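All protein chains of the complex are present and in place, except for one that has been dropped.
Order of writing sets the labels: A and B. Residues in every chain begin at 1.
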Amino acid sequence: MAKYVLSRLIAMVITLWIIVTITFFLMHAVPGSPFNQERNTSEAVQQNLEAHYHLDEPVFIQYVIYIKSLATLDFGPSIKQSSTSVNEMIGRGFPVSAELGVISLLIAVISGMILGILAALKHNGVIDYIAMTFAVIGISVPNFIMATLLIQQLAVTWEIFPVATWASPVHMILPSIALATGPMAIIARLTRSSMIEVLNQDYILTARAKGMTTFQIVTKHAMRNALLPVITILGTLVAGVLTGSFVIEKIFAIPGMGKYFINGINDRDYPVIMGTTVFYSAFLILMLFVVDIVYGILDPRIKLHKRGN
Amino acid sequence: MGLPEQKEGKIQAPDDLFVPLRESSADAEMIAKPSISYWKDAWLRLSGNKLSMSGLVMLILLVTMAIIGPMITPYSYEHQVLTEGNLPPSFEHWFGTDNLGRDMFTRTWNGARISLFVGFMAAIIDFLIGVAYGGFSGYKGGRVDHFMMRIIEILYGLPYLLMVILLMVVMGPGLFTIIIALTVTGWVGMARIVRGQVLQLKNAEHVLASRTFGASASRVIRKNLLPNTMGPIIVQMTLTVPTAIFAEAFLSFLGLGVQAPVASWGVMANDGLSVILSGHWWRLFFPAFFISLTMFAFNVLGDGLQDALDPKLRR
């Protein structure tokens, strides 16, 4: 096991390095410049700006400089917001995004699984239909529409919640719901479908025959196997949600880090693009690793660290 | 192996009673299906499921409307009547008009062509690549799996927006570019789900049995593993459809998609967001409603398919 973990960790560094390299050359291959503004500036000014950020050097030299500073975990300064370093951006944006993300994920996972299990137990019954209609709406109404509707109804019309910003726990309710809807629906669908499969397995029937209650069957036997697809998508979902949602953060004016992913690229703010990519990728790879470990715990038959047949 | 020779025994049977088996000995151990094929049986069970069939009918209706819808009004999807902007649904304009006075009914069905096409294509391509990749990776396991999963991590980690902008610059706008952009990373979710399921199932008794009898990897994946993972695969496919429809709108935003004045459902839903405040609800409602309806149809059809394809539920 220890050997397996070590080999995964080494692979992680290599994977990250490949991602960094591809992203670096990709972003320099894409047309545009961080200094393209609606307002005009002169050629000389552009050159001064490029020199200031070493953008006038050959791309490969820039790459070497970047890798060197990356080795010390220094992501460099943002070009667009010149008063901020990328480390600072992530440092203050991530906790906010993570907080929102954790709340949303908890809502999504708990309610999604409950809905899915209920639907599976009452397969083709009324509860099943209601739960799945719920899920269909959750998936097909995108979160920007959901968010705007929630604000308009609950904040503007009924004045129950504040409209936006990130000032107090009350401010977190609407964005958490808006962000949780999609993942909740997906989890509900996946839980239901794998639950249905598992519930038809022989060992469940045996358990039932032995007189176990439905609750016992679900928690002791069925859940364990039905969880697998949910765990699979949770890996990427956690990484995605915790590093912030651009749309939700924009609509609710939340100072998270979601906007840096999009704005960094739109502004061709090279250090921001690299910093967010490295951070996200590292997080994601780690989560996928955790998922593989959880596979093994959930189902001892799955052995990843032995050579295949 | 071969037929045992009958040299000893109390009862001596005449030699001519024993006709040598024509078929090769390998066939004897073939895991043959009963006369009714798996797919035929699935179809029988699917067609018996009323709800699923209604989903299928809905999809057929949506596709039909996408084809004929724009033709049954006297308006064209692009013709503006600037003085008749933002009219609510009425007898003249069934779905109302948009801010430039274009008929929303015509525009909605014209947009359906793109959205449905993109949704279907994305689902099919994700299925083909994702199942093949994930199935192979999970079945082989070990180093192959390790390596293939690292490739997926790289695809996940690369900034999608950046890739797509470059794609746009290199390939120019168009439906084909959209499909490419959706496929670049679209299949990885499916691949991971399939891989996870295969990892879990490949040590199950029926799979082991099949492997003991020397079935090839591709055969084991197709006949033993996939039918048992159909549930999550179908769910994932149905999730792909709305994701693709909205991704198309996002890609249009970057200039990859079909160009104005053509507008897909996703683009219309995006453009219509501020109508939540202004009260011109029909501009958001119709595209959003049909996206949901498509999604709903796919889901009930998918649920039926899951039941129909699940070998454990076979009669």
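By our rule, a contact is a pair of C-beta atoms (placed from the backbone, for glycine too) under 8 Å apart; a residue touches a chain by one contact, two chains touch by 3 or more.
Definition applied: contacts and distances are computed from a predicted model.
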{"item": "Which of \"Fe-S cluster assembly protein SufB\", \"Thiazole synthase\", \"Trimethylamine N-oxide transport system ATP-binding protein TmoW\" or \"Cytochrome C\" matches, in UniProt, the chain that is not displayed", "value": "\"Cytochrome C\""}
{"item": "In the full complex, displayed partners of the excluded chain", "value": "A, B"}
{"item": "Hidden partner chain, touching residue among B:Ala42, B:Ile165 or B:Ala269", "value": "B:Ile165"}
{"item": "Contacting the left-out chain in the complete assembly, out of A:Thr21, A:Asn36, A:Asn124 or A:Thr206", "value": "A:Asn36"}
{"item": "Residues in subunit A touching the chain absent from view", "value": "30-33, 35-45, 48-49, 51-53, 80-84, 88-89, 92-93, 95-96, 98-99, 102-103, 105-106, 148, 151-152, 155-156, 159, 162-169, 220, 224, 250-253, 255, 259, 266-268, 294, 297-298"}
{"item": "Residues from subunit B at the interface with the omitted partner, ascending", "value": "78-80, 82-83, 85-86, 99-101, 165, 168-169, 173, 252-255, 259-261, 271, 273-278, 280"}
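As a working rule, only the chains that are shown with their structure count from here on.
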{"item": "Residues on subunit B engaged by subunit A in the complex (per definition of touch)", "value": "51, 140-146, 149-150, 153-154, 156-159, 161-163, 165-166, 169, 189, 192-193, 196-197, 199-200, 203-204, 211, 228, 231-232, 234-236, 238-239, 242, 246, 269-270, 273, 276-277, 284, 288, 291-292, 294-296, 299-300, 303, 306-307, 310, 312-313"}
{"item": "Interface residues, subunit A side, partner subunit B - complex", "value": "7, 11, 14-16, 18-19, 22-23, 26-27, 29-31, 124, 132-133, 135-137, 139-142, 144-145, 148-149, 152, 186, 189-190, 193-194, 196-197, 200-201, 225, 228-229, 231-233, 235-236, 261-262, 265, 273, 276-277, 280-281, 284-285, 288, 292, 295, 299, 301-304, 306-309"}
